[in-house]
Each structure stands twice: as C-alpha cells, then as structure tokens.
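A selection of the complex's chains, in situ.
Chain naming follows the written order as A, B and C, and within any one chain the residues start at number 1.
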Amino acid sequence: MKLSARNQLPGKVTKIETGMVTAEVVIELDGGGELIAVITKKSVENLGIAVGKKVYAVVKSTEVMVAID
Amino acid sequence: MKLSARNQLPGKVTKIETGMVTAEVVIELDGGGELIAVITKKSVENLGIAVGKKVYAVVKSTEVMVAID
Amino acid sequence: MKLSARNQLPGKVTKIETGMVTAEVVIELDGGGELIAVITKKSVENLGIAVGKKVYAVVKSTEVMVAID
C-alpha cells in the first residue's frame, strides 16, 4: 500500500504505554530525535508493535505545524 | 510559550510552495529526513518563514500514525 | 506497508479538483456513499491518482466524529 501522507520517517520503537483505548508509542527516529504517536491499543496489537520493532512514523502534511524560536 | 504538543523536531526550511490560502513548507530535519507542513500562507508571512530559516516541525501526538513494512 | 490507521475503505476516484498546493479528491465508496479527501497536489501526482482509479480512503480513528439526528 502506498499512502498519500508524505511524512514517513523510519525509526525504532523504544517505549509503549498502554491505556484502555489508546496507547502511546515512542519512536526513536533513525536520524535522531523521537516522535510520539498516540494510536489505539487495537492498532498496537494488530500490527504487533513492540519495543525494538522497526516502524515508520507517519504524519499527514496538514497536521504538521511550524515554529520558530 | 511552551506547548503540549510533544513532537518538536529542529530543522531548516528548504522549499516553500505558496498557494492562495495554504502553503507547503519542506523542512529538512537536523537528524536527516524531511517533514512537509501545510500551513496557511498567512502563517508563513507572520513567522517570516523563508528558505534557509531554522524552524521546528511540530506535531500533536494524536496525529502521528505508525506503519510497518 | 501496513498502517495503524484502522479506517481504510475501498472506492474509486470520481472527481479531482486541483489547487496550487492542495487538491480535493472525491472517492465513491464501493459500499455506496462518498468520502472527500483534501491532500496535497504533490500526493495526487506521486500516487498517480486519477478519475476512475481504485483507491482507499484512509482515516485515523481519532479524526472520526459521531453525530446523531
């Protein structure tokens, strides 16, 4: 599957915090820095997301903001 | 200002495509890889965003998805 | 690629309206009804999205609201 969302950064899962409906997944990006994703607990299970797993952090461009110092 | 959005990645603007309402800003992340932001043309003007400028790409965690190969 | 976004509905593109930065893509769902996506013009080009093409409308669950009459 190819997706219109153009932001797809490779990384590795370093931490997962699971709630009753949602889960917080911390992704250490290959290039450095990290991205945090809040997705459903079901998606974590469906994709077999676990600490150490290689994943992509994916973001729709309309969801990205820009900040300056 | 400190913001609840926990994803704030430093980078540099490499390209801006401007429409009538929105603009597409390409940010080369310091760690490698790039993120594309679609924000309003007014925000580009208000913040003085220009090619070469140091910025942060900011994303709310609930907007980040996870993908696997 | 498998994506955490659990809403992936098959359909066919029936109309594309292109602006300078964004484009509006109308997708007739296989099950009936339609979904409209606003994505970047670049994504339309990158994926070769055109009228008549089979696609999936993809939505992150946190972006779906519920309404009652």
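One rule holds for everything that comes next: a contact is a pair of C-beta atoms (placed from the backbone, for glycine too) under 8 Å apart; a residue touches a chain by one contact, two chains touch by 3 or more.
A quick note: this is a predicted structure, and the numbers were derived from the prediction, not measured.
This structure file shows 3 copies of a single chain, while the whole complex it describes contains 6 copies.
Definition applied: only the chains that are shown with their structure count from here on.
Chain centres here are Cα means. That of subunit B falls 23 Å from that of subunit C.
For this pair, subunit A with subunit B, the centres built from the Cα atoms lie 17 Å apart.
Distance between subunit A and subunit C, defined via averaged C-alpha coordinates, is recorded as 21 Å. Contact with two or more other chains is made by residues 3, 5-6, 37-39, 43, 47, 49, 56, 58, 60-62 of subunit A. Of all the residues in subunit B, the ones that touch subunit C in their complex are 17-20, 22-24, 36, 38, 62-63, 65-69.
Subunit C makes touch with subunit B in their complex at residues 1-5, 19-22, 40, 42, 60, 62.
Note for the complex: subunit A touches subunit B at residues 3, 5-10, 24-25, 27, 29-33, 35-39, 43, 47-49, 53-69.
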